[in-house]
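Left out: one protein chain. Kept in place: all the others.
And now, chain A:
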Amino acid sequence: MPDSIAPSPQAVIPAKNHIPGNMAIWVGILSEMTEFALMFIVYFLAKVHNPEFFSEGPLRLNTTAGVLNTLVLLSSSYFVIKAIKSIRIGQVARCQRWLWYAVAMGALYLIIKFYEYHWNSERGLATDTDIFFTVYYYTTFNHLLHVGWGSGAILWAIMGIRMGGITQHNHSGLEAVAVYWHMIDLAWIVIFPLLYVLR
């Protein structure tokens, strides 16, 4: 895609009260948020019934990996909104560049997460270590899967742009991918303090 595409003089501005993406993606997002909410309720209940494990557990985790992944996911969300703002003013090549940065952040997240799991494994921390680690592995692995297929969705959007299916004036598909990706970031914003910070 040439980088010299001139931006349209008329930026596309979303109408007030519009639905970002489409209604179908929001059914998915609200379902996923409900699923994560159930995991958070499990965390809260497990914590009040087993305070000693939830007090010691975060101290045994690799906090640096958790912090890095939070910074990586926040940056990926930032790159995605920059991509949306670029396509609205017709800067298609720039939009694709921001999306590639977001995909790179998704890959980096997965690399850090697998390093963290390896780091845990070397210290004998596993799903059956105690109830804290059962909750930790169930929640973070579930979230990891979302990052994996969310990155795939961004790649699909890049292909859509390259093939002309997603354009300045027809980019609801890209918006749908964007809001889904932000949902993944939102879930991590709760997971990070619950598992790595709060004791």
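Observations on the structure shown:
Definition applied: contacts are C-beta pairs under 8 Å (C-beta built on N, C-alpha and C of every residue); 3 or more make two chains touch, one makes a residue touch a chain; residues count from 1.
We adopt the following convention: contacts and distances are computed from a predicted model.
Only one of "Cytochrome C oxidase subunit IV family protein", "YeeE/YedE family protein", "Two-component system chemotaxis response regulator CheY" or "Hydrogenase expression/formation protein HypE" fits the UniProt record of the hidden chain, and that name is "Cytochrome C oxidase subunit IV family protein". In the full complex, the hidden chain is touched by chain A at residues 14, 16-20, 26, 30, 33, 37, 40-41, 44-45, 47-49, 51, 58, 63, 66-67, 70-71, 74-75, 77-78, 80-82, 84-85, 178-179, 182-183, 185-186, 189-190, 192-194, 196-199.
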